[in-house]
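All protein chains of the complex are present and in place, except for one that has been dropped.
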């Protein structure tokens, strides 16, 4: 970590077993959820094919997710299931939303790419690469103006590093000393484009620093390091210096459910998949005698049955009514749009 | 200059009197022109009030302008008269365009903010802050693809440093190794906003470097230094590494013709106006015995009478015909739009 | 599920400011009064945009607000249109009521993703959990030889996006009342001013029609002339001329807002007069006028005695030459001519589109 001195006294829990177990459990739940999203798709039960799994990125989601505090808010990119789960999402309502059902978080209107929950501070996933980034500048402005102690964090992929809006947002946050965090989940690819095919210079913390942010980079394979670094940075952000955190990891699967990543070399992919934050956390806990395989299996089983239940919930859920289509365009007090049928009688 | 080793052997003329005199003459012509644009406005002869004078910025225009070579192209921001003059523009046709006349560079359709001349490589001034920046990436792509030895340079103000498109363009140019140059004329203000009120971090070369460009900053008060630095950088660009150059200077007058800069402190303004590239070049030539006051007065007189003639030319010029309004919307081979008059007879 | 606006932050801490007295003499001061009152009445209201603070606004609308309300309520931004709108969105979702400004509506192209994909759709995509109660002030139109990138009328883009409200005041009184209303809206309001109206003189009336109701600015029986924003005034002049020269009694309707759109008032009027001309400054093809015509020829079909004609901006970019600029948008003569055509009282010679 660079650009700031990490103050580990602030994070006494970081190395504790409790935190490690929490991170591990969080990651296992995320992966279990994502695997089932894939199933939902295969069963033809998902709303569309635009499902972007965060398998391999659980360290980023769990680590930063745990570092965020109650009252903090965040936006995510299109690959945001893991982050939302790490922030407390109900898998049932998530899965129902992904299936486009009425009991989903967004009444079946948003789907995977537009899931949100104001109660949990999720200001929305976004299907526009970079689209949700300035939202957190606005939220951070609210916190500063209203003197609330929160941080707002934008999660985005490495692809968004080439969207101009990121730099506009970072500059504004720095200029106004806002409690905003810019979290780049660098999974090395934007669809079929490897990061070095998208950016000439790969030191992204240098970019953020040049805009006046405190910046760091951490490997997402190590969930504890992510948690520690994020905790320190969010502290900085809370004091009014916006921060940038790059979490590097590897996208284990294709871009979306149908993509088999033919553009990736098999060797590279195999190697990439060894960068597994779950295996690493599990192995380290077992190696230090803080977890047994049996205990781990129980964590896995609990997660799997929780997520199986989410699938069942989503499958059993009702689709939205046609009438609901015309709701939520405007505030509830306003007249709803009606189906347009131009009428005339001779 | 940083990020590259200046190779002064490439620029043997930089220190010669010939170059200095050329720079001085160029700067005197620019200022003389700009003063008359102000007059045109006062006489009610300009097309509108959106006239942005480059007085105080002549060092940037003359220095970089002289460093560019035949066949190179460029775009400018809204404050681009000086740059265009430095690249050989005909003051008559410029002034006519600024007056919105048919014999102007753009037939009176573009005005001050959209002046262009393909013959001289001027790919256009732009009224959108940052709007002309990616154009040079495209031109540089043409040069690379068509194996032509040219560079394309975008001139823009410090205001454009906060527009995301700049970073998208720089990244693309760096990624593709294009002969593109990004020239920031940092006159300390965007309208009433001082640069430190717009950007949290003021080391703009650090931004460019973080995107993989070779970058330098130079004072626009010293036209010779601008010329040297630009020459070296354009050389780098021509080899396929895009470059960024910040020329720092001071906007002597208001933002546009009607602005009296009430937001600026009188002391600051007085001090800023001492950063005069013309006085500095003149004084140094006189001090070293390479110019007499009489010679300088002749340069000034020549420039003034040339620009007086431009004013007369513009005043005498015909306004465009109404029919010409419907020309140039589409290629000449296409049907022109016609005035819309919906007709019907009972 | 469909609770309005903010759940993350339930209430702001009102730190009420002292009122700022604004004397209304023209469109500009009417806008300023609405802003000043809005900020005084609701501590959640902030203003952000380029040059809105120290400079007082490129067209001086926000003059004095920075000095009165301070830098934490009136925020000067860098030149970052997309981030300005995006920031306003995030602030609106979390407890503030931002009024963002784009200096020219022509710059909307830089922020169109934030406007149309984010602000407009957030409430819907998120199933009604949250709204985006922001106002986006922009100004457009011709009249200052500002050229192709500073003179457009882009309301048709905005009107085409479900989720956006579009207000376009033509009068001094509406400048005030509609802006006050926009600050009460729980939906994002695109508030479009006209650069040539800022110095338009007028008085504040005691009251205003509700938002969503078009105003009959002049009652008439022979033909309905429909317009909004600056073109309303040319339309009123045209109606005057028609009365004097042709003894025609034209009804003139001012839309006031494009969303909500008051189809009923238009249909009622045109059904009564049997003839209509719609006047808008935006470019003819795909204009706001087209939408109105398309609706009216259904709603008033059985009563139409002539086609509904449009008088709009020409289908060209706005040229900088003052002569050409003036010719690129509707003038009184063209409006009068179109009315006469619709009345069958004079044959036109111009080419059809």
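All chains are identified by letter, namely A, B and C, in their written order; residue positions are counted from 1 within each chain.
Just so it is clear, a contact is a pair of C-beta atoms (placed from the backbone, for glycine too) under 8 Å apart; a residue touches a chain by one contact, two chains touch by 3 or more.
The shown structure was predicted, so the numbers you read here are calculated from the model rather than taken from an experiment.
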item: Which displayed chains the hidden chain touches across the whole complex; value: A, B, C
item: Among B:116, B:195 or B:314, residue touching the chain not depicted; value: B:116
item: Option touching the unshown chain, where A:129, A:146 or A:234 are the choices; value: A:129
item: Of B:41, B:143, B:244 or B:263, the residue in touch with the unshown chain; value: B:143
item: Hidden partner interface residues of subunit B, rising order; value: 71, 73, 104-110, 114, 116-119, 121, 123-124, 126, 128, 131-143, 145-148, 152, 164-165, 168-169, 171-172, 175-176, 327-335, 337, 342-344
item: Interface with the undisplayed chain - residues on subunit A; value: 47-50, 100-101, 108-111, 113-114, 126-131, 159-160, 162-164, 190-193, 197-199, 263, 319-320, 322, 324-326, 329, 337-346
item: Touching residues on subunit C - with respect to the absent chain; value: 82, 106-110, 112-117, 120-121, 124-125, 147-149, 156-157, 159-163, 259, 261, 263, 282-283, 285-291, 293-295, 297-299, 301, 306-310, 315-317, 319, 352-353
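Note that only the chains that are shown with their structure count from here on.
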item: Intercentroid distance (Cα basis), subunit C paired with subunit A, Å; value: 39
item: Gap in Å, rounded to a whole number, between the CA centres of subunit C and subunit B; value: 36
item: Subunit A and subunit B: spacing of chain centres that average the CA atoms, whole Å; value: 44
item: Two or more partner chains touched - positions in subunit A; value: 164-165, 168, 171, 175
item: Of all residues in subunit C, the ones touching two or more other chains; value: 78, 80, 82-83
